[in-house]
Every structure is written in C-alpha cells, then in structure tokens.
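Every protein chain but one is kept in place in this view of the complex.
== chain A ==
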Amino acid sequence: MELLCPAGNLASLKAALNAGADAVYLGLKDDTNARSFAGLNFTPQKLQEAAKLVNSSKRKFYLTINTFPQPGQEKRWYQAIDLAAESGAHGLIVADISLLDYAHQHYPELPLHLSVQASATNLAALSFYREQFNIRRAVLPRVLSIKQVKDLAKVSPVDLEVFAFGSLCIMAEGRCQLSSYVTGESPNSGGSCSPARHVRWQEQDGKRLTRLNDVLIDCSGIKEQMGYPVVCKGRYLTEDTTNPQFLLESPTSLSTLDLIPELAAAGVVSLKIEGRQRSPAYVEQVTKVWRAALDKYLAAPECFQAQADWQAALAKVSEGQTTTLGAYERSWQ
C-alpha cells in the first residue's frame, strides 16, 4: 500500500519525503486545484524543483487539477495538463469530464486518477470513467462504509485510493455547495471550502464567535479547541431545541489507523493523507506515524495493532484533538 502525502509547498514536500512518503500530491498556484489558499502551491518553476527532488529520491508525485473549468477560461486548465505532462508527473488527479477527455486524448500514457471531487462512489461510475478515459485509479469520497469499500474493491476495474487521515469531509465531495451557499466560493469553482478571507473570529462576553461571511457558524468558549470553520461543523438551533448542537458533525478529524489491515486485505492501493493547507511540521508528524504504522503492518500483518503513541501523536494535530472513523463506521452514518 502506497503512503500518499500532501505537499502544499516545497518545504512540506521535503518533509513528506524525509518522513517516508511513497508519493506526494500537489497543485499549481492557481484555481486549477481545489486548495488554492494564498501562499500555497507550486509555480511552474517550483514544480520543476519538486519533480527533481521526488525523482532523486525515487518516489512519485501526482499533480492535482481537480476544479471544474470556468467557461471562457478552459485554456488555463488545458495548459495545466500540458505542464503536468511536461513535468513528468506520475499521475494526474482530475475530476472534470472535459479535462479527463483532453488528458486522455493528448497524453494517453499519463496515468489518470479520478479525483475525489468527481464523487464516484460505485462500480457503474468507475467502470464508465475507465471505459471512456482509461482512468487507472479513483479516489473514493469519504462517504462509504468499510464494508462498501471492501465490496467495491472486489469488483473495481481500477485501483482504489482512500482517505486515511486528515480533515473529515462529511459530504460527497465535489457535490457539496455549503461553502458556496454562504461565501460564494466553493472547491468546485476554483476556491476552497470556507476561504480564509471570509472567516472572522470575535470575542464577546467571554465567548468566541466564529463567523463565515458574517454568518454565525459557532459560539464557543475562549479556551475550547476549535477546528477550521466550515458550515458542516457548526453549532445550530432547530425549531424544537433551545441548545445549539453540532447538527451535522463536530470538529473532528478522520483517522483510519485501526483499519490498515482491512484496507490492505481489500486491496486498496493507496492511503491518502489530507492536508495540503497544513504546515510542514504537520506533514512530517503525520507521515512519520503512518510510515511507522505501515512498516509495522507489513512486517507482521497478522499481529498489527495501532499503538497508543501513534494515536496520541495524531490526536495532537487533529481538529478538536479528536479523531473518528467517520463514514467507514456504519454507526457514524
């Protein structure tokens, strides 16, 4: 199983490689990728540097071009694909049908990975993308239970990649408009979920108010551990309740250390660590733990058990310092 780590910039990329990532994924410094936070991502020059570093350490890198081209500006997305091919990327992570088509036509040898933003959760969809565009791999949305992942892996015509650790996205990715409903910007159209410029924290009467484009997402204690403010992890009121509740999900991260044996047995080829917007220190910490866990599993699969110190190290960098198996666990659903 491949350990695939995020690289928001060169420092994170080096951290990931040093800590034992088998592969890294990264994006260009523009809205062709769904993590276009300011100060992140790669210019064409930096991409060349990244390619050199990855190749000299005999690992792989995948370029993420996973937004949906805006009308009249399609050329920029096509140019990004051209750049990926020239850079020697070992794979291209794409969601949009027109881009899959373009890449398949122009660079048939460049492996295509279906981005999670394409939201393909079943055999019929995966087979179709394979038949039409010869995708080699698909990244599964974080909505399937472990049983559903196993069932799909048995019959999938393409390799499967799953999210192993990081921010817990609770909606079918690529088909969630909560961020754009509140801010006007979404991962799909080239921004990111809850763009930082729309986030505002206020202290008032001993409480911290979290606002997203002036909409009150949460009201918390000053010392309370909070995650990054997204609409789905806010506290709201219903008609029947007077106490605000996390009606959709609380701030928590996804961690599947315990599932390593099951994911390996299912034949999942790649474990994805989320967090291109996180610091190099985060990337290093998380990669180290996952490298250790995977090595331990590979050395003696039958007696694998997640160690308490791994869990503790991951909890420290998790939202609200807690982790969950999310949708992998049916009871969560």
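Details
Basically, contacts are C-beta pairs under 8 Å (C-beta built on N, C-alpha and C of every residue); 3 or more make two chains touch, one makes a residue touch a chain; residues count from 1.
Going forward, contacts and distances are computed from a predicted model.
Going by its UniProt record, the hidden chain of the complex is named "Ubiquinone biosynthesis protein UbiV" among "Ubiquinone biosynthesis protein UbiV", "CRISPR-associated endoribonuclease Cas2", "Ribose ABC transporter substrate-binding protein RbsB" or "pre-crRNA processing endonuclease". One of A:Gln48, A:Asn134 or A:Gln148 touches the chain omitted from the figure, and that residue is A:Gln148. Across the entire complex, the residue among A:Ser57, A:Asn122, A:Gln202 or A:Gln305 in touch with the chain not shown is A:Asn122. From the options A:Ser12, A:Ser167, A:Asn188 or A:Ser318, the residue with contact to the chain not on display is A:Asn188.
Mapped onto chain A, the interface with the missing chain covers residues 68-72, 74, 95-98, 101-102, 117-125, 127-129, 143-145, 148, 151, 170-172, 174-178, 180-184, 186, 188-189, 213, 215-219, 231-232, 234-239, 244, 247-249, 327, 330-333.
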